[in-house]
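Here the complex is missing a single protein chain, while all its other protein chains stay put.
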Amino acid sequence: MQWGSLEEFLAMGGYGLYVWTSFGTTALCMGWEVLALWRRRAAAVAEHRDVS
Amino acid sequence: MDDGFSGRWIFEAPGAVEKPLTDSETHKDSTLRQFFFFGLGGIFQTMLQTVALSCSRGERRLFSDISVTVKPGTLLAVLGENGSGKTSLLRMLCSLLSPERGAILWQGQDIRQLKELYCAQLTYIGHLNGIKDDLTPVENLTVSACLAGDESSGALVQDALEAVGLRRSVHLLPTRVLSQGQKRRVALARLWLSTHPLWLLDEPFTSLDEAATNYLTQRLQSHLRHGGMAVVATHQEVALPTNAVQRLRLTG
Amino acid sequence: MSFMGVNWLKYSSPQAFYPLAGSLIPWCAAAAILLIGVGLYIGFFIAPTDFQQGEAYRIIFVHVPAAWMSMFLYVVMAAWAGLGLGLNARLSFMMAQAIAPTGAMFTFLALLTGAMWGKPTWGAWWVWDARLTSELILLFQYAGVMLLRTSIDDLRRADRASAVLALVGVVNVPIIYFSVRWWNTLHQGASVSMTAAPKMAATMLTAMLLMTVGFWMYSLAVTLARMRCVMVERESLLSWGKQASMQEVAEAR
Partner (left out) sequence: MSRPSMWETLRGIVRRDLLLAMRRRSDAAMSVFFLVIVASLFPLGVGPEPAVLRMIAPGVLWVAALLACLLSLGRVFTADYLDGVLEQMLLISQPLAVLVVGKVFAHWLISGLPVVLLSPLLGLQFGLGGESLGVLVLSLLLGTPTLSMIGAIGAALVLGVRGSGLLIALLVLPLYVPVLIFGAGAVTSSLAGIGGEANLSLLGACLALSLFFAPWATAAALRIALE
């Protein structure tokens, strides 16, 4: 284990901003995509039921 | 026919069909009967045939299971209201639209395999005139005849235009200034140059006056008499020329 | 068409594909979570600090998989599109349609994380490097395919037109990569190779590969889920057609 403390881990040797922005955006995009798909599916199924 | 909203087709075999024509004996029999009697073997002596043709536009079923045969010297009149699929059927027959199910055979071969060899056999006049407003009637006709592979000498073109009743005075005006009926006549004048055996005409009689309708009827008649074939889509009953007419009614 | 005793052709019908996709999604999602979790653990806690780039190099654990996936998904999308054109199969077109947004997202992520990596490493957010530039063009191509699809009302035509565009794009991307590299060597000096550190520790590579397979599983799950959405939406369009006119259907969409 190379991290002494949580602060050290978050600082990422001074590159924290870059590293955490990258990983954060990626996680955000993926999460958003999953959520959007969830909603889309719910809407589609509801509509399908309404009509038929 | 398998579901409620598919188009139905009604085959009307007119009594007149029984009367043989002078120079051709082929359409003595009703096509439907011929199909039953000779089955697939009959395909090779007939020219244009559709086998269980189906079509939907978007998500709407227009027609399904259309099987008709057009033989030399006969005309197929496709009747039906607006939106019943007449244009789609015609576009399928000239290979612009690929059938959803079924096939179209020309002399027993699928037209999707024949491709441009099949295109060389047909003259198609759509509901759009297919003429350029910036060109004169003579230029329009020369260009389309050249692309279709028909002869297009100056004299032939002028004769064709006069045959549809366009006077010489309008031959060299830009088509833009002509009336709707005159533009339609320019488009139809191609038929007087066409030497192709199969004609596919989509609503050819629209915006034509009585005189032009007569010219066209006579031209169709002589085409059939020389062993040609025609498929004509129309939404109204028109006095169609010969007694070798089959009717296909699309009820969308 | 049978492979490992399974009749694969059976699943080319929407009725069979829909439940199959439904049962595959949880497995893919679980595999994705597991792989990405292990990959992140190795990447952050086991892989050593890079002696040249410091901790900033850890961005490549997300950048490289995203970049690989973006290109891989484009090729897969084009392959489905080509298959659809060749066999006239609606399901293939739907597959291509379902892949596009995920591919575009990964392309965007690759560009963004590339900039995040470039700033501390090169001192610039953006460098006209061959890989970055072709990635940018790839994003434009994804956008083009998706835009073309949404601007055509007729579904059949939309499917086929965007398929042709996707196929043309497949030829374009390698040419662009090559041309930008050529262009870069002409403009001496501007070229900074983005190749990762020459001697990469085995743990780094392991983490990167795990993340890549994880992203792959994620793409599979998301694509299948979107595919099911598309199928439901198109089915409902079909049932509307019985009652509503074409105009209303076009507007509703």
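The chains carry the letters A, B and C, assigned in the order they are written, with residues numbered from 1 in each.
Please note the rule applied: a contact is a pair of C-beta atoms (placed from the backbone, for glycine too) under 8 Å apart; a residue touches a chain by one contact, two chains touch by 3 or more.
None of the values given here were measured: they were computed from a predicted structure.
Note that the undisplayed chain, when the full complex is considered, contacts B, C.
Only one of B:F63, B:W106 or B:Y124 touches the absent chain when the whole complex is considered: B:Y124. Across the entire complex, the residue among B:E81, B:D134 or B:D209 in touch with the chain not shown is B:D134. The chain that is not drawn here is touched, among residues C:A30, C:A124 or C:L147, by C:L147.
Here one chain is not drawn; of C:S12, C:T49 or C:N172, the residue touching it is C:N172.
The chain not displayed touches subunit B at residues 94-98, 115-117, 119-120, 122, 124, 126-135, 139, 143-144, 146-150, 174, 195-196.
Although one chain is not drawn, its touching partners on subunit C can still be listed: residues 85, 137, 140-141, 143-144, 147-148, 151-152, 156-157, 160-161, 164-165, 167-169, 171-172, 175-176, 178-180, 182-183, 186.
One rule holds for everything that comes next: only the chains that are shown with their structure count from here on.
Subunit A and subunit B, compared by their mean Cα positions, are separated by 60 Å. If you average the CA atoms of subunit A and of subunit C, the two centres end up 17 Å from each other.
Residue positions 240 of subunit C each touch two or more of the other chains.
Multi-chain contact residues of subunit A, defined as those touching 2 or more other chains: none present.
Interface residues of subunit A facing subunit C in the complex, by the touch rule stated above, are 1-3, 9, 12-15, 18-19, 21-23, 25-26, 29-30, 33-34, 37, 40-41, 44-45, 47-48, 51-52. Only residues 44-45, 48-49, 54-56, 58-59, 62-63, 66, 101-102, 105, 108-109, 112-113, 116-117, 119-120, 218, 222, 225-226, 228-229, 232-233, 235-236, 239-240 of subunit C touch subunit A when the two sit together in their complex.
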